[in-house]
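All protein chains but one are shown at their positions in the complex.
What follows is subunit A.
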Amino acid sequence: MPSRRRTLLKVIILGDSGVGKTSLMNQYVNKKFSNQYKATIGADFLTKEVQFEDRLFTLQIWDTAGQERFQSLGVAFYRGADCCVLVYDVNSMKSFDNLNNWREEFLIQASPSDPENFPFVVLGNKVDVDGGNSRVVSEKKARAWCASKGNIPYFETSAKEGINVEEAFQCIAKNALKSGEEEEIYLPDTIDVGTSSQPRSTGCEC
């Protein structure tokens, strides 16, 4: 338990398989990119320390598997998230269309206290592919969708080239931090001796 206050932020990355979730995380945390595709099994976990407005905090990044067979892990994985990152591939219309499903699934499973204002960030990844010639989702279309869902911040990224990755995660951290501000007040009771005397189990419970 650190004596000085540090905040830990849980960030979930969601999106169809193959849109580059793991690559984005690797680019951000390790500054590395590999062309090899390796499907994530279940989830990968990485941590990154971030300085923001003179405060040090830790991002705990949950890189989840996009394959549908891992969806059953949802509740447990999404519980207590501070921010959810939705990723699609600008070269795949289906991955963009599915953003809505990912967002709704997350809100159902994580059931945050204030779903309207839960911080999402949307990343349109792989903008580098084919010099943008194979792109099928326009920035305009993506931004319109984000605006309709309560002005979700939007970034166009390339995990391969490292474009916008740092900026996107800065924004993710900022939004996660914002949502973490209203903390529960811890209010323990004091024993009322009239009612508290519990019979003690005799003998050995072990």
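One rule holds for everything that comes next: contacts are C-beta pairs under 8 Å (C-beta built on N, C-alpha and C of every residue); 3 or more make two chains touch, one makes a residue touch a chain; residues count from 1.
Operating definition for what follows: contacts and distances are computed from a predicted model.
Look at the chain that isn't drawn here: its UniProt entry, checked against "HECT-type E3 ubiquitin transferase", "Vacuolar fusion protein MON1 homolog", "Metaxin-2" or "Replication factor C subunit 4-like isoform X1", names it "Vacuolar fusion protein MON1 homolog".
The missing chain, though absent from the display, is touched by one residue of A:54, A:130 or A:192; that residue is A:192. The set of subunit A residues touching the chain not shown comprises 1-3, 5-8, 10, 42-43, 45-47, 49, 58, 60-62, 72-73, 75-77, 79-82, 110, 113, 180, 183-193, 196-198, 200, 202-206.
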